[in-house]
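Yeah, one chain of the complex is gone here, protein chain that is, but the others are all in their spots.
Chain naming follows the written order as A and B, and within any one chain the residues start at number 1.
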Amino acid sequence: MKEHKLTSHFLQLWEQYAQQLEEQLPLGTLRQTAMERFRQQGFPHKKLEKWRFSNWMGIDNHEWTLNGLDTGTSTYQKPGHPADAYFINGEILLDGEGQSREMVQLEGGAVRIATLSYARAHWPEKFFTHFNHLNGQKESLYGIFPLNTMFVARGLWIEVAEEVELSRPLTIVYDVQAVPDGRFLPMRSLWIAGRGSKAEFLLYERNEPTKHHFIHHVHEIYMAENAEVQRATLQKYSGKSFIFSAELSAQLAESQYRRHTSTIGSAALRNELHALLQEPGVHTNLSGLYLVGSTEKVENQVFVDHAVPDCESFENFVGIAGGTGRGAFTGHILVRKDAQKTQAYQSSRNVVLDDSAWIRTLPFLEIYADDVKCSHGATVGKLDEDIMFYLRSRGVPDREARKMLLTAFAAETVEVDAEEVRNEFIAEIQRKLDELLC
Amino acid sequence: MSDSDKIIQEYTTREYEHGFVTDIEMDVVPPGLDEEKIRFISRKKNEPDWLLEFRLKAYRTWKQMEQPNWAHLDIPPIDFQSYSYYAEPKKKPRYKSLDEVDPKLIETFNKLGIPLEEQKRLAGVAVDAVFDSVSVMTTYKETLQELGIIFCSISEAVQEHPDLVKKYLGSVVPIHDNFYAALNSAVFSDGSFVYIPPGVRCPMELSTYFRINTKGLGQFERTLIIADEGSYVSYLEGCTAPMRDENQLHAAVVEIIVHKDAEVKYSTVQNWYPGDEEGKGGIFNFVTKRGICLGDRSKLSWTQVETGSAITWKYPSTILKGDYSQAEFYSVALTNNRQQADTGTKMIHLGKHTKSLVISKGISAGRSQNTYRGMVSIAKNAVHSRNFSQCDSLLLTDKCGAHTFPYIDVHNSSSVVEHEATTSKIADEQIFYLQQRGLDEEEAVRLIVNGYAREVLQQLPMEFAAEARKLLEISLEGSVG
Partner (left out) sequence: MENQGSLLSIRDLHVRVEDKDILRGLSLDIRPGEVHAIMGPNGSGKSTLSLAIAGKEGYEVQGGQMYYKGKDLSEMDPEERALEGIFISFQHPVEIPGVTMMNFLRTILNKHREYRGEEPLSGREFLQRVREVATTLGLDHLIRNRFVNEGFSGGEKKKNELLQMILLEPEMVILDEIDSGLDIDAIKTVAKAVNGMRDGKRSFLLITHYQRLLNFIEPDVVHILVDGKIVKSGDKRLAEELEARGYDQLVASVQQ
């Protein structure tokens, strides 16, 4: 197997920083185990079946550094977007007012947002029943997963108490600003939705356009019995940064999970979603939108694991590629042997705007139970010519007609209930479309 | 015991219909493979130097390669040195007339429903019968010759039409294409050769019948079909093998070249011995089939009915090079007991305004694993191209698996690719409805499966559609769970 040069690089970084990292966030054997797994797997290379598309061109030309553990930015700014909490540079938690905190309580204490080190120090038992439970299951799969556990020192703890229903959606902004070029930024967010709780989160991920980072974010999302969680993310990374984002979710009986991410461009971004439907009666709804132009590359890898009977999953992904952009979707539904009465649907629809753009879609079904209803549909194409003509014959010029149809095509996936937030997402989509259509 | 259990039991005791062994004296080359064996095969067949070089180059390439492991298949380790790579009937391998043919061979093909005698010949079908490594007999040869059509064994074509063979052999499936293709290129024994001259519409079905008989023999046939400008041919192959406890190896290569305005229909009814209900024995079927629509407006249509083999690894593919060229792939793959199939197609669109259609129907029963694997690739210059794929899977028991792995790549803005897939079982209400109308459960399943496969079966030449339907029903009998 071909050795990726980042493998030895990260192992060297480990030699240099392991002790400091452990002092920041003591993880005991987890960290050491992860390193050994990373050593075995190595940094993912192109020859791996599920990494063929993700040739993050140029990622190995950088000596990614941790540069001490702090990003060295004391002069961060509170981002303009109003939020309930901000997480800056993967290290500093701010409350809605912009005050630096170790813990923020919202909704009368029903929601606690804390730094990981705070959670580790104050609720060690709960911390260790959740932390790396899901990521650990993936660590032997690809080296990218243990890489996070090896180096993570900071992150967020987001916990919703049992049997509470939040009165409004909560907003968290993840911002990367003024971090020196070349930084490797591993972070972890741990989401815990208590039994019977109901919560909605709006997430904004962004960075400073001129900078050049390797952002590696793993979300572990745990939903207890009857919990209902909605997460909608506007993912907008600019500049030359490399982004790896994993959302690993596990759902207990009768819980419901609705997730949407709109990915607006990115030089090189890979979203990896692994949904484990762990107990019967679970409902999972995953949607995503990706818009790529110029030389951008965005990939969504979605794995839905129907481990038990009587669960439902829906996937709806839409991609639009212009310029020499590349967009990819790999959806993999696994229905295990006894997962009878499974219903699983997957849809991947894409539009290619230019002859140098490229869309790849791999909608996989792997099914070992017979009493199931599974289907998928995938299309790659262009805008409907008859509709284009209809609009033009009503006086709408070509470019505007395209924008109108593409907006409608994209907006259909945006699973956000609050009208003004939905409009905010759509406005970002339209800004990107303006760029793609010029 | 429930009805369905009874039916299952009844089926599992059913024997593979074509499982008899022909007791005929064969010259078998000792097992194992090295350059000397390849020289021996080549010498035995009196081949020109270029072909020996082709074989040796393939052998050297193969030695550098590893057996692929990406398919959704559990392939037991194969000792390629344990197989024998050549066998021929002791008596004269090639016959001028039927009188010279060993009566046991004639009887074998009669039993298989492929009569070689003049008076019993299938009307409208010319047959090339391949027994183990050697082509035994080609019928209707003279009739075809009058039209300039060449239909003979590839060994004969090497002697009689060396220029054509040299020009096209390895042009669609190069020797380094994959592990099994390289092996085939090194050791291929016989197979069919078809050449249709410009503007000629072949008036009858051309058919090759493959039979593996000898124990421990690998069969490596090679088929080469060339449809010159504006010509048409429909070609069909069928395969069977005796029941044997050990696995037998079959690694064929088929190359099809379709010139401008020509059309080729290629149909397969694959019924190699699938092994017993515990998965013992059966054929390992590792096949590389590929055609190229070389000229503008050329057309290639694949139809396959796959019911046999312990393991199937097969992806009949088309390279759509000519502008406005078209390709179709119709497939029914039925797996039962411990069978494993990983099969599908690749449609590589290179020319402008090219079109392809994929209809795949998988049926899984017993403890089998059935995978559709397909690729549709639209190149940057293949503007205004289209593909539609429909891949359905039907699960008949809760112990089998049905998998769909499509790969779709689109590199331009004027093409449209659509892929749809569903996985389901037969609805209880459908069975009940038919039972209420007087069918038993098994008849109901047969009817429903036949309806399910209909779109594919009706693509087969008429003479074979009924045969395929029967085969499907036999393979299906008692598999209801």
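Following the convention adopted for this analysis, a contact is a pair of C-beta atoms (placed from the backbone, for glycine too) under 8 Å apart; a residue touches a chain by one contact, two chains touch by 3 or more.
All values reported here derive from a predicted model rather than from experimental measurement.
Considering the complete complex, the chain that is not shown touches A. Annotation: of A:5, A:47 or A:392, A:392 touches the absent chain (contact as defined above).
Seen across the whole complex, the unshown chain contacts chain A at 384-387, 389-398, 400-401, 404-405, 407-409, 411-412.
Just so it is clear, only the chains that are shown with their structure count from here on.
Centres computed as Cα averages put chain A at a distance of 44 Å from chain B.
Interface residues of chain B, counted against chain A in their complex, comprise 70, 72, 378, 380, 383, 393, 395-425, 481. Those residues of chain A lying in contact with chain B across their complex are 49, 337, 340, 350, 352-382.
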